[in-house]
Structures are given as structure tokens and as C-alpha cells.
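Accompanying notes for the structure given below.
Note that this complex is displayed minus one protein chain, with the remaining chains in position.
Let's turn to chain A:
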Amino acid sequence: MPREAEPSTNEQAFLLSALRENIRLDSRAFDAFRPIDLSFPGGPDEYGTAEVRIGKTRVLAKISAEVVAPYADRKFEGVFTIACELSPMGSAAFEVGRQDQSEILLSRLLEKTIRRSGALDTESLCIVAGSKCFHIRADIHVLDHDGNLMDASCLALVAALMHFRRPDVEIHGEEVTVFDVRERDPVRLAMQHQPFCVTTSYYDGGAIMLQDATLLEEQCRDGEIVISMNRFGEVCSIAKYGGTPVDGLSMLTCTNVALEKVKMLDKLVKDSLAADEKRRDAGGLMAELSAENDR
């Protein structure tokens, strides 16, 4: 039964005393994120994979689609499931196959943020009401855990959903044709809004609050508040499960800081998507007509 190695008393005391003097161990501002790197690996025709690196934390999200029958009580909607994978590759504390607390919380928070808030329009996934719909499956793999899994996973998931293209569908009366990606250009998913998570860790009963905690900072914290919102200021979910009690004013301050960060993340995703689009779509028609070969 692997257990995460707890930081030594020295390390904890050093971290806390530095925070009380307004210094973070890596000299960041309290509300600064580590450098975020968002990329979309895969060939020119492969959509829906997003890899996020926040500092040393690495998360990969992959989206896939297949045609299934919809749920009996939701005939007009498609199916959208999120599966989280915390493998020992990410951290020695994770076990294969076993669902422990952090994995359950991660998947619950992601579900609340993205499924319950209706980020993905499931009605657009319906092909034939009651008999055929798309099942969009999102797989999140944590490759490296150095704190702030929540934010990284949510960012990866939303970026992957915005990047993904599902197969095009044509319906003639009762006949449904699902085109392969080589026959027809695949179609983007319909997203209503883009929610992002911002986790705030606090110390000293709410006196010190910081965003994007590293693993060491996470292990020493009093508690955390996870706020999911979109850039319009709509809060999709707030989660504070126990920890030291915090007063209401600090919670509201958190929300304001979260909004700024969400706008930053939103811009990052849009810029990365635009850059990726340009990379994949090199040339367009003129490139196809050209007879030049690579040498």
C-alpha cells in the first residue's frame, strides 16, 4: 500500500515561515501560475489529444467518439463520459486500478465542472432520437504529479474538447451514414461555454492564499478551495471540503482572483488552438495542388 512521502518537519516549517514573509519557494507571486505549456500532439488528421504541462505537472487528455444507443430516459441527448486514470507513472502514491479518494474527487469535480454545467452540448450529439447518438469519451491520464492536478486536468480536458472533431453524419429519412474521417472533414463539437478550474490553497486559516500550488505546497496546506468558472463570470462549481474554516470575505476574494486566472487560461487555450490550426492547415488548396516533393 504505497503512501505518499510526507514532507519533513523542517521543510514544512521552512515553507510556512517563507509564506508568512510573502515569499514562495520558487519566487512566484502568490497568484501566479507556473509556466503553462499546452500542445496538441498527434498527426495532421488526429484531433482530440491535448497535453498540458504546468511546471512539472503533466496531464494528457484524449477524446474519442463512437456511435451508440442513447440512454432510455434521455432520448434526445448524446452520452458524455469522463474517465480519470491516476497511474503510478504520475506518482508513487497512485495505485493501478484502485480508486482512491483523490481520484474520486478529481473525477467528481471534473464531472461537475464540465458535464453538469453543460459545457458540451449533448443534444448536438444526437443522430437519431432514441436509437443512435454519439458517445464522447474523455480519458484523462496523469503523467506527472507535481501539484495542481485539478487545474491541469480541467485545462487539458477543455482544450481537447475544443480541438476534437467528430465524424460527419448525413441522414436521409431513416438512413444514417457516418462518414469516415478520410471521406469527409470531421466536425467540431458544439461547446456552450468553456469552464476552467482554479484551485486556491490556503494557510493560517485563510490569511495566506495562493494559486497553483506545487506538490510540497499542497502537502503543507490547511485546505483548498476549488472554483470552476467560465470567462463570463458564471461560477460552475465551488468545492471546499473541510479543512480549516475560512471566513466569507476570503472566499469572495478567491472568486475574484479565479476570474482573472480563468480569463488568462481561456486566452491561452484560444491562442494555442489558433496556432495549432495554422500548423495543421499548412497551405490549404495551394499545397495540395503543388507537385513539389519533400527531399
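Assume a contact is a pair of C-beta atoms (placed from the backbone, for glycine too) under 8 Å apart; a residue touches a chain by one contact, two chains touch by 3 or more; residues count from 1.
As a working rule, contacts and distances are computed from a predicted model.
Set against the options "Prolactin receptor", "PRELI domain containing 1a", "Ribosomal RNA-processing protein 41" or "Centromere protein O", the UniProt name belonging to the omitted chain is "Ribosomal RNA-processing protein 41".
Summary of contacts with the chain left out: across A:64, A:131 or A:244, the touching residue is A:244. Across A:16, A:89 or A:105, the single residue that touches the chain missing here is A:105. One chain is missing from the display, and on chain A it is touched by residues 1, 3-4, 93, 98-102, 104-105, 107-108, 111-112, 116-118, 205-206, 225, 229, 233-248, 251-252, 255-256, 259.
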